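Just one protein chain is left out here, and the rest sit where they should.
Naming follows writing order (A, B, C and D), and every chain is counted from residue 1.
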Amino acid sequence: MEYNAGRKGKYNSAFFVRNIKRRNLMFKTVLSLFIVVVLALIIAAVSNILIRGYVGLGESIRSPEIIFSLKLSLYTSVVSTALCIVFAVPIAYGLVKVNFPGKIVANSILNLPLSLPPVVSGVSLLMLFGGTEFGRSLADLGLKFVFDVKGIILAQFFVNISYMLRIVKSTLEDINPRLEFVSRTLGCTQMQSFFKVTLPLAKNGLIAGIVITWARAIGEFGAALMLVGATRMKTETLPVSLFLNMSTGDLKLAMASASIIITVSIVSLLIFEIIGLKNKSVSKIG
Amino acid sequence: MEYNAGRKGKYNSAFFVRNIKRRNLMFKTVLSLFIVVVLALIIAAVSNILIRGYVGLGESIRSPEIIFSLKLSLYTSVVSTALCIVFAVPIAYGLVKVNFPGKIVANSILNLPLSLPPVVSGVSLLMLFGGTEFGRSLADLGLKFVFDVKGIILAQFFVNISYMLRIVKSTLEDINPRLEFVSRTLGCTQMQSFFKVTLPLAKNGLIAGIVITWARAIGEFGAALMLVGATRMKTETLPVSLFLNMSTGDLKLAMASASIIITVSIVSLLIFEIIGLKNKSVSKIG
Amino acid sequence: MIEIIDLNKTLGDFRLRNINLKIEDNEYFVILGPTGTGKTVILETLAGMYKPDTGRILFDGKETLHLYPEQRNIGFVYQDYMLFPHLNVRENILFGLKLRKTSHEFMEKKLDDILKMLNIDHLEKRYPATLSGGEQQRVSIARILVLSPDIMLLDEPFSALDPRTKQEFQSELKKLHREFKTTTIHITHDFNEAFALADRICIMNKGEIIQVGTPDEIIYHPVNEFVARFIGCDTMKNVKITAV
Amino acid sequence: MIEIIDLNKTLGDFRLRNINLKIEDNEYFVILGPTGTGKTVILETLAGMYKPDTGRILFDGKETLHLYPEQRNIGFVYQDYMLFPHLNVRENILFGLKLRKTSHEFMEKKLDDILKMLNIDHLEKRYPATLSGGEQQRVSIARILVLSPDIMLLDEPFSALDPRTKQEFQSELKKLHREFKTTTIHITHDFNEAFALADRICIMNKGEIIQVGTPDEIIYHPVNEFVARFIGCDTMKNVKITAV
Partner (left out) sequence: GCTGSNAADTSGNQDSNDSEENTALVEENTENEAETLIVYCGAGLRKPMDEIAQIYEEKFNVKIEYSYAGSAQNLSQIELMQEGDLYVPGAYSYYESAKEKGFTENAQKVVYHIPVIAVPAGNPANITCLADLANPGVKVVLGDERSAAIGKVSQKILEKSGILEQVEENVVAKDATVNEVLVHVSMKQADACIIWEDNVSGVEEVEIVEITEENNMIKTIPVCVLTFSEKKDIAGQFSDYLVSEEGVKIFEKHGFKAITE
């Protein structure tokens, strides 16, 4: 038997050591390079907006229209994100844990809104809730979506649900099924086990999903525009107001709205980031 | 000592058993309900488009313009997705594994494009690459983005990189660091360990990220429109052609383009789904 | 009483073959066998993780096929602990009790007793990722002891403990068993442990049961050469001393 | 030679205190101690997982502080195996060899030998999630044996094996060690194992080293009551017999 391949010292030779050092250093350099390039791109692009935007910011932040749209944006994005969580989590669980015929097809259909341009999503929702008997009966029941704030939420939900789902699903797939099983031997029903074990273990993925969904909801306007229009002080979210200003050719005002969106999202993302870190320091190894 | 709380039979009483049965059944029913509701919503909405679109489909699919934009869409979305992977993976790794000052801030900045409406992203890229000395020097070097196909790729990259990053990051966070450590004791450099252990373990998250990024790239047009315009047979992607048809009031043609996008993405998502399943059956418990 | 009747279960290439076992109430039943013979699979099937391919499992005469794991009132200690990584030691241990709506004082009292008994009171606020192997194992044992389940399934519960600690817990467990007579199925590799604890021992090999009997029967009347060789190693001399 | 000089390392509430050890080339060094005393932490520090707070670690007189784990040419068998879940048994075992650009035939030959030696040739295509505890442990051992590292760090490498298999591997390991004289640090709870394998034994408690010596020294001249009590349990009688 030749158990002496690579015997003592072979891999420890000066050359080998230096080589590894160099390669690890290179790795770190490459990592930093990638980060710096993308950071620079984003900062350069966004700061262009901020520089132009902050000139008009003081004025526009006080206008009742901007205040209205800020509030509307926050309201609709929070509600639609909450709805996405409520739907995506159980669906993802079902898709991961339960086998049923047609699962692959169901999966692909649930991914569909991902690739629809928002305008198309908007038109299709309009057709469904505006143009069909079904939509009219819903409207009679008080669930009116066309030209209504509820429509903004619906549009954001439709446009975002697939994102949430994909992310939550991929997280759930990585959870050890034995942990859930153990919780059931300890007395959990399937649902309790889901809430007490699966969901907390999926925390990182959930946070990612919420951040993405919420950020998208704050920025979405293509679909909502189609479904509810852009009526001043009624269905005018921040991005709609931005779009309106943009198409008036009023670049300064538009950049001001954009600056507000950017500011709002920087602040919220920072908060998320900090909350995330806090949670982590509790449950991970130092 | 009272170790006899819940002695024999207590939790096995007929009532308890029936109760648990009912609750587990309820859980499954609720799961199915959620899936059915969202599936129905998506199918109803999308089929509206397909029904209208397939009328004009036969004609439009043969037009050289549609064929061109289909090809361009596939080309740009594949390239930009590849770029997103190339950048997002090392960056996510750096953000998860390496501690550096300003990490939280870097993180939030990298999330920023998430919440920018695409048009704003487009404008900011336009300012950067069209209106500055920097952009002009790049163009002199042959890296021309404005009015160029390269610009479509850049726009898709800018709009999508944050998604990819978020998803990959959350997946990497859930990987046991000891596994990487073991690979290093076996002789991997940091980079090898990354490619041979971390990356394969992040597979589920990566697939989710690729699906989302690619699907978004296929549907994106707001940012690209700003940066590269919409020149027939040159920078006309599928969604741009759809947008243009829409603005000439040609709903039928628009729905035809939409149908093509939907068809393309159903097919690709199905393929992804099937590939994903195959991979899984190899490496997971039955 | 647990009855396993003609149980067959195939997992990949592995097959549990014609398992027939009757485990009496209050019995302390130990399963011994080389690695990879299906000991863990039997426990998991009893607990409801796998559905048998054929055969029946009866608890007190009742068919269990359609009982969910949570209806079987079983405590399971996994070979690799399976602590909930998002909960600290205290929360891990109280996990089952909290589901059972017991009074707060009772819960605290019980927790205290168990923490002391297993020498882990200083770990109450720690998360599993920071615990040593033996510490995790003790938490995993504590997690089911607080529940006093009808049946305890212990998959090598002491494998990560040093001999002193192990011995302490063995006698503690024996005492508990004498007091509360919980039916226990215990997998181990340690003959000392097996012979010290078992009312009856089951020897398995390659998915089959080779012999079931009291420790004495196994030692003095092994049914075949495999059993004789399997237990007839050096430690045997020692075993006889401790077991009797 | 491995020298550990005045090593201190704090992890949460736990602290490794003033560890001083000198392990000779070719020595088989066993660490014994109650659970949670820092045995695993020492190995992980040697392997480069943790940076010492203070103190130095020298390999053959060279400072290791700035050596990456992959530069230390160490083989590490984890208490809980740590197999790569995405690779099958064959790929897990060949993981290290593939990095070293050995010839194909050499690799296959080596793989074959090891698979046979550890009795896991039938598992070659299986994934870790489907393996029993003992099977995973053997794959984890095989993964480092194929590499013939300068130093082997074994954290309870036989804890999930039945006594027969364990004994087989012990003698196999002893044989390998005699032949190739790999410096080995081995953590175990099993006194038999310790005394059968060790050139020297180190007894630890609560983050400190209590005694280092040959098996005989430890048995006949324990430095304090803790050591005496820790090793002075029933199995001792047996130990003396096997050890000598």
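Just so it is clear, a contact is a pair of C-beta atoms (placed from the backbone, for glycine too) under 8 Å apart; a residue touches a chain by one contact, two chains touch by 3 or more.
Here the structure is a predicted model, which is why all the values come from computation and not from measurement.
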Exercise for the section: May I ask you to name the displayed chains that the omitted chain touches in the full complex? Expected result: A, B
Problem - Contact with the hidden chain (one of B:G58, B:G102, B:G142 or B:G249) - result: B:G249
Completion exercise
Filtering A:I35, A:L172, A:C188 or A:A254 for touch with the omitted chain leaves A:A254
Exercise for the section: Using the touch definition up top, pick the residue from B:L83, B:V96 or B:V146 that touches the left-out chain. Expected result: B:V146
Fill in the blank from the handout: For chain B, residues touching the missing partner are 123, 126-127, 130-131, 146-147, 225-226, 228-232, 234, 243-244, 246-251
Fill in the blank from the handout: Had the left-out chain been drawn, it would touch chain A at residues 123, 126-127, 130-131, 146-147, 225-226, 228-232, 235, 240, 243-251, 254
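What we mean here is this: only the chains that are shown with their structure count from here on.
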Practice task
By the contact definition above, name the pair with the higher C-beta contact count: A-C or A-D.
Solution key: A-C
Problem - Averaged-CA centre spacing for the pair chain D and chain A, given as whole angstrom - result: 46
Handout entry: Length of the line joining the C-alpha centres of chain A and chain B, rounded to whole Å
Key = 10
Completion exercise
Flagged in chain B as touching 2+ other chains are 11, 20, 24, 187, 189-190, 285-286
Practice task
Going through chain C residue by residue, note those that touch at least 2 other chains and give them in order.
Solution key: 11-12, 68, 70, 73, 100, 130, 147
Practice task
Mind listing the chain C positions that touch chain B in their complex?
Solution key: 11-12, 59, 67-68, 70-71, 73, 100, 102, 106, 109-110, 113, 145, 147-150, 176, 179-180
Handout entry: chain C - residues contacting chain A, complex
Key = 44, 47-49, 68-70, 72-76, 78, 82, 84-87, 95-96, 99-100, 127, 129-130, 143-144, 147
Fill in the blank from the handout: Residue set of chain B touching chain C in the complex reads 1-12, 16-17, 20-21, 24, 286
